[in-house]
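Let me begin by presenting the structure, written as structure tokens, before commenting on it.
Here's a slice of the assembly, chains where they normally sit.
Letters A and B name the chains as they come in the text, with residue numbers starting at 1 for each one.
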Amino acid sequence: MKQFTSVHDVQDVAALVNEALELKQSPYAHKSLGQNKTLGLIFMNPSLRTRLSTQKAGMNLGMNVMVMNLDKEGWALETRDGVIMDGTTVEHIREAAAVMGQYCDIIGIRSFPKLQDRNEDYSEDLLNKFIELTGVPIVSLESATRHPLQSLADLVTIKEQAAAGKRPKVVLSWAPHIKPIPHCVANSFAEWMQQADVELVITNPEGYDLAEEFTKGAQVLHNQDEALQDADFVYVKNWSSYEQYGQVLTDGEGWMITNEKLALTNNAKVMHCLPVRRGLELSHEVLDGPNSLVIEQANNRLYAAQAVLKRMLESL
Amino acid sequence: MKQFTSVHDVQDVAALVNEALELKQSPYAHKSLGQNKTLGLIFMNPSLRTRLSTQKAGMNLGMNVMVMNLDKEGWALETRDGVIMDGTTVEHIREAAAVMGQYCDIIGIRSFPKLQDRNEDYSEDLLNKFIELTGVPIVSLESATRHPLQSLADLVTIKEQAAAGKRPKVVLSWAPHIKPIPHCVANSFAEWMQQADVELVITNPEGYDLAEEFTKGAQVLHNQDEALQDADFVYVKNWSSYEQYGQVLTDGEGWMITNEKLALTNNAKVMHCLPVRRGLELSHEVLDGPNSLVIEQANNRLYAAQAVLKRMLESL
């Protein structure tokens, strides 16, 4: 595997899920694979789960791991080509990325969208420059439009929890928020579910439809109650508007998943990528109740990352 | 050992001190013990000694260590239960702690008190939530009311330096400061000394008596010169008022330990947990003189942390 930035980088999704589940059984079985290999984890934004799970995944495989909060520890980065750098940016991504490629065998990179210019965000400029300029395999630790390690962990969790012999109904349900939030997790989840043996339904208020590129083939309903009928899994996530790019259009009253909403489902398991705003995105009762899978999802982040890094190490 | 947050978590204090001293002789004798075990060190506040000594202690035992400055690298944390998170906090400690427990076999956590509400600080809410929610052994790296790794290192140092055959007189002496400082180090030192074979005397200006919970059984004198008589060890530390909670009541003129003050003692060794404000808390002449143990105390932080981690690894 030469890069991992979306589900399209994976030849056989089910095999990768199985590999993650095998690693969960034997996390230290491949410690010689990463000997004398260096994993660089580059963060432009905060991270808790992604940072810790990917760092540990590398160490479980025997790698040396270097974590760099580039926004705080490094130099202010210029990403535009051809400009005269006589302002506040100190280093160009052309040099920064190429240099990091000298020191690392695999690089993970996190960079959030600015949510101001849709074309700019959806061009995935920074991620693509890292792929182009570092010369080493790149793992997305969440980019402007996708969060594939999260989605892989989500699919692993669904695989573990789904009832045997039934194709589960999975509902991606928009949730309220007070701030404009990126589409990455929702886009990515939709994209991965389409590659899995599940029935995907997406529900969100009008004006919040995700880009068709990610949802094509899935049913999109603006009536949440209808969508929740017989759901086996409800994946809760806020995102800002794609059409009115980066805007918050509604306070989303009535869209928070509660026990009352859960009653509409097939005793659905509830998922969220975290961090979650309690009482706003998802009710306390659900998060603290028996249907929540959020901590198990976070746990599976480790094995998702480890499966991806293992594949990359094998193809170095 | 399932947690290490105060002296009350230690069954046999003298045995733990001895274990630290043995580890000082052979720091790498137990490198297989920590194989494939992960130590997470979580900081909500700055740290130099605690961070470096505990990180190294973990590595000496063969552990993988992940350091996380949660205040800077992670998400703004909500600690109150039941609130609607529609403000500035992004992640609730219920999720954050549970998630970190998934990735770590042992977690160390540092969180200072706010010094505004005594009941809030002394409830040790954050530390207790980590114990409750992570599901793994917790080491306090300094909490709102105690700093047990420091106290253990202090006791190790006293054990090393005390004259043979004599029960040493140890004086905890309040020192001047310009800012309100937590009680943790002083509370914790008092608590540990009561469990050791020493005579503890505490001296501080009126209005600065520590909580009885920590000092019960020790002599408390408001006359420093009287307290210093025949002292074998003087432990210097500032703290703000407990009674008038978090207040600075006096500039403390005359309370700084100088060579003149030392002349009242039995050529006492002088201790401080560091960082120390020179010329304010403790005189340059004493810090640079032959009676200072402050660097040796810092050195022993490593073996104190290693002894605690070793015990925890053994009981995993």
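Methods note: a residue touches a chain if its C-beta (ideal position, glycine included) is under 8 Å from a C-beta of that chain, and two chains touch if they have at least 3 such contacts.
What you see is a predicted model; the values in this text were computed from it and never measured.
Shown here are 2 copies of a single protein sequence; counted across the entire complex in this file, the number of copies is 3.
The rule is simple: only the chains that are shown with their structure count from here on.
When chain A is laid over chain B using CA atoms, the rotation angle comes to 120 degrees (nearest 5). Chain A and chain B have Cα centroids separated by 39 Å. The residues of chain A lying in touch with chain B in their complex are 27-28, 43, 46-49, 51-53, 55-56, 59-60, 69, 72, 178, 274-280, 284, 287-288, 294-295, 298-299, 302. Those residues of chain B that touch chain A in the complex are listed here as 36, 38, 40, 64, 66, 68, 70, 72-75, 78, 82-86, 90-92, 94-96, 98-100, 102-104.
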